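Heads up, one of the protein chains got dropped from this complex, but the rest are sitting where they should.
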Amino acid sequence: MSPEGPHRALAGSIQKRLSPGFALDVQVSAPAGITIVFGESGSGKTTLLRCLAGLDRPDAGRIVVGERVLFDSPSGCNVSARDRGVGFVFQQLALFPHLSVRDNIRYGLHRLSPEVRAERTRAVAESFRIDHLLDRKPSAVSGGERQRTALARALVTDPDLLLLDEPLSALDHATQSRIMADLRAWNTAHAIPILYVTHAHREVFALGERVMVLDAGRVLAEGTTHDVMEAPAHEPLAQLAGFENFFDGAVVARRPDAGTMQCRLAQAGIPLEVPLSHATEGEAVRIAIRAGDILLANQEPRGLSARNILRGRVRSLTREGPTVRADVDAGAAFAVHLTPGACESLRLEEADEVWLIIKTHSCRLVEPSGALS
Amino acid sequence: MSPEGPHRALAGSIQKRLSPGFALDVQVSAPAGITIVFGESGSGKTTLLRCLAGLDRPDAGRIVVGERVLFDSPSGCNVSARDRGVGFVFQQLALFPHLSVRDNIRYGLHRLSPEVRAERTRAVAESFRIDHLLDRKPSAVSGGERQRTALARALVTDPDLLLLDEPLSALDHATQSRIMADLRAWNTAHAIPILYVTHAHREVFALGERVMVLDAGRVLAEGTTHDVMEAPAHEPLAQLAGFENFFDGAVVARRPDAGTMQCRLAQAGIPLEVPLSHATEGEAVRIAIRAGDILLANQEPRGLSARNILRGRVRSLTREGPTVRADVDAGAAFAVHLTPGACESLRLEEADEVWLIIKTHSCRLVEPSGALS
Amino acid sequence: MDYSAILLSVKLAAVVAAILLGVGLPIAYWLTFSRWRWKFLAEAVVALPLVLPPTVLGFYVLVAIGARSPVGRLWTSWTGHGLAFTFEGLVIASVLYSLPFAVQPIAAAFSQVDASLIEASSTLGASERRTFFRIILPLSLEGVIAGAVLAFAHTIGEFGVVLMVGGNLPGATRTVSIAIYDSVQALDYAAANRTALLLLAFSFVVLALVYGLRRKPLVAI
Amino acid sequence: MDYSAILLSVKLAAVVAAILLGVGLPIAYWLTFSRWRWKFLAEAVVALPLVLPPTVLGFYVLVAIGARSPVGRLWTSWTGHGLAFTFEGLVIASVLYSLPFAVQPIAAAFSQVDASLIEASSTLGASERRTFFRIILPLSLEGVIAGAVLAFAHTIGEFGVVLMVGGNLPGATRTVSIAIYDSVQALDYAAANRTALLLLAFSFVVLALVYGLRRKPLVAI
Partner (left out) sequence: AGTPAAAQQIAVAAAADLQAVFPEVAARFERETGRKVALTFGSSGNFFAQVQNGAPFDLFFSADIEYPRRLQAAGLAESGSLYEYATGRLVLWSRKDSGIDAARGLMILADPRVRRVAIANPEHAPYGRAAVAALRHETVYDAVRGKLVLGENISQAAQFAQSGNADAGILALSLALMPALRDTGTVYRIPDAFYPPIVQGAVVLAASRQKEAARQFLRFVERPDIQQLMREYGFAPAADLR
């Protein structure tokens, strides 16, 4: 029996109306492994997790983990939160204020022998680097330390399903990376479904094999991290996935043999070769390009396979975290990401003339925002 | 009177022992504008903010905003929190659970006329996109919506000093960017000192003109974002600032006229040209290089000004958020960041032979960890 | 049936409960938030009136407010009549006796209010007063209701203190509890049962209204 | 001085407070967390014993558990002696009378516990019981102490119910409150003062210990 087998998977369909303006209506399926739940603030991520954990009761639906039915509205089955075997890290942590960090962590281990409890508590506290805080109350540790405590408390119970609501948001990158490594190792050892809510692209790519994107209570997209984040079907999804450039255009010519189409951007009539789609000639299309997928050159490139080469001028250069963002006017406004190293080796300055190099397959055809909902 | 003048600046020195293992002991000075407070989890950021806000009483020190002394231990002066005119966004939000979002926001406006209150509340709610939630209780809105409410509640009071403890941690990037833009605009209009705690490099670069880095209760570094994040003096600081490559080496030859030194890495004896320092010949040095500052080429580069060109082999390629991380073995192990576009245009694959191009000035000499404390 | 006695009792209980809220809230506030080292002694003192039998407490109050005491003389010089055997006297005695019932649940509720909300309020420029009325009090509502209900119900039922200080004057100090007691003493059990039943029914309605109409319990964030 | 009466009172108050915790905690729990629509009626009923004058309540209890009642007869057939005029009888009556003092502050405290902590406990596999004892109860400690103190002190001081149900039998049911009452009735004020002072001093020490030793107020996160 492979631990990755469907017998441990989560499958569910959940409907829940919270207010006249918001209803969750999703199909969720997650195999063993980390599934990232992604979506803007207020899209229903926490609500989904609460329904799965048995803290909110869906209006209708069915939740199954492995062979075990946790909720089924037709039959009225509704396993209580405490019997679901679900580990939950709350967005607001919900640490027990009167218990020490140690007692918080071992709270869920009451069925085990004292030695096992102590050993497991010690091990998880060490791996989350909170072993020096074990005797303090949550009010006497820092925000990030609290978050690690909450995570340790949920992981240590060996749940059948793990629900993490932005578990690393209050941590610095180094600590985040360490805990993500721990979590990946834990995941390999336990092979249970893990739903991991986050807003950080960093965490999406570092942890998730699969992503599920929510928008206004519905599943906007679902699949492997690569499929969802690299080839988003809709503009909202593309925005969430970090695409910065969106253009309106029209199909000029289809080249089915080459698998490409020639388009013309509405702005300045810029020609752009994009991958083939079902769009017919003359049809309007929306094109998304990630800022990191555009290459910059300070002299006209020659002999390149890339078919889209646009001349432009640097408007501004801004440092943004680990990358540099160049805003380039090439008829239309393009945002381009470079590494600081590349920026320096190109000796880029504002107002410099540059060439943008865009691979055909970096241009994604997406449904525009309006087409949704 | 320029609004940027020192008359509105924050200046303070604070000593506070929290536990036998932790004491805050910092000099803090912040002009009008956003100063990022950066530091790993548990380094004392929240404690610093609490002391400034008057919620914790320092053991000793002095706090002045503009001409106004808020705290002075020798003279026993200690202005109460409510009279400090400080806006505080708590890491745990501390929204009033029994008040609607609207009443939370206008809580601090009780001295104003009803019309002004209503107008200001409306305006800030709109700009933070929570105007549709105004009548709900905090328990009935999402985590990110709560965070926006807390931020709105603090900003709307027009404080003399703004203290933000990870105010955007629960928000998606798009919302974050929107609020950061609002905050920058607000900052321009109000010109007060803002201390902004965050772990996210993204926010550091997007918002901060100045950075103050804390480590174990002390100021590790302070200055403009560029100086602190690009030229870190210590290895811990370099780690926080996102440097990924650290090497032990020794000075082989000093070239004061060229402003460089020739070094040799302890591992595999790799030669590396670095900027001149006070280190004497034969002295051990520690060298830090940011993964984004290293360029990759798939053929030996020629005629480049960069003096350090190392041959290596790609060990692995991993997607990390908006960038691709290549681990390259060039005698020593190097981490290199590329944009996905660059990665594709180089047609990089694992096990490929590559050349690393490292500018002399991308190599920073740092004090090793041990030298600190 | 003695309706005037019922009316009098309700009036007394309402006045006492109102005064106890006025007096009990600041006392409870001080007991909860003061950092005085010996505060716990004050807490013990607040509970002390309870351990005396009501008639005995009433007797001491009677002596304390009597014509020969400074308090009594002062009152007489102001109002022209003594405090004993008046409604005002009843109120004073009942307030004293029921003080712990109001203070204790309220103080307990205050101490459960999340300290960070109080901090948030102060950074928003709120005075202690504003913080109290806008944050602490509403979040302690259950405890305040408990205190008020205990004070009210207890004053309705109390008769030892009332008898001692009131002197059983029909219409002025003869409360329903005394009326029922008198009926029992006079072996008129039927009358006692009737009045008791009426009192129970009335009190039940009042309490049910209080509990039914109060806001839903709040959930903290 | 009547030391045996003091001892008896303390014993009675301790037993009653203990029983009231045992009975009051589940009742308060139900009152707080039940989702029954008509719960507020039950809340009103819990406060009702208070509105009856103690002697009258005592009279009804006496009738209910006396020699002629089914309860009294059943008890006699079990134990060989009656329930009224025994320590056990006193306990029953006092528990009934002091029930609201225990239940109300405790229920108020329960309702202030952050619901998300209860949710967290349940996702950690804790039974309702475990959640109650490990989370709800400790976080409501102040309210529970308030309830226990009110119940204890009130039982020490109560004399109407005790007099009626206990019959003031020296050594068996003559509590210190009755002893003081007797002294006052006999116009022996000196004796009353002595005993009252001793009682006050003793109660003060007990209460100060309770308040002084309890854990610091907790700050929720």
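The first chain written gets the first letter, and so on, giving A, B, C and D; residue counts start at 1 in each chain.
What we mean here is this: contacts are C-beta pairs under 8 Å (C-beta built on N, C-alpha and C of every residue); 3 or more make two chains touch, one makes a residue touch a chain.
In this text, all values refer to a predicted model and were calculated from it rather than measured experimentally.
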Chains in view touching the one left out: C, D
Which of C:A28, C:L163 or C:V176 contacts the chain that the document leaves out: C:L163
Sole contact to the chain not displayed, among D:A17, D:L90, D:I106 or D:L163: D:L163
Residues of subunit D in contact with the chain not shown: 55, 59, 62-63, 66-69, 72, 80-82, 84-85, 163-164, 167-170, 174, 182, 184-189
Positions on subunit C where the hidden chain makes contact: 55, 59, 62-63, 66-68, 72, 81-82, 84-85, 163-164, 167-169, 181-182, 184-187
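Definition applied: only the chains that are shown with their structure count from here on.
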Minimal step count in the chain contact network, subunit C to subunit D: 1
Subunit B-subunit D separation of Cα centroids, rounded to whole Å: 58
Rounded Å distance between subunit B and subunit C, as computed from the means of their C-alpha atoms: 57
Residue numbers of subunit D (touch at least two other chains): 114, 116, 139, 219-221
In subunit A, residues with contacts to at least two other chains: 92-93
Subunit B residues touching subunit C - in the complex, by the definition given at the top: 53-55, 80-88, 90, 92-99, 107-108, 110-111, 138-139, 146, 153-154, 157
Residue numbers on subunit C that touch subunit B, as the complex places them: 114, 116-117, 119-127, 130, 134-135, 138-139, 218-221
Residues of subunit C defined as touching subunit D within the complex: 32, 40-41, 43-45, 47-48, 50-57, 59, 100-101, 104-105, 107-109, 111-116, 139-140, 142-143, 145-147, 149-150, 153-154, 156-160, 177-178, 180-181, 184, 192, 196, 199-200, 203-204, 207-208, 210-212, 217, 219-221
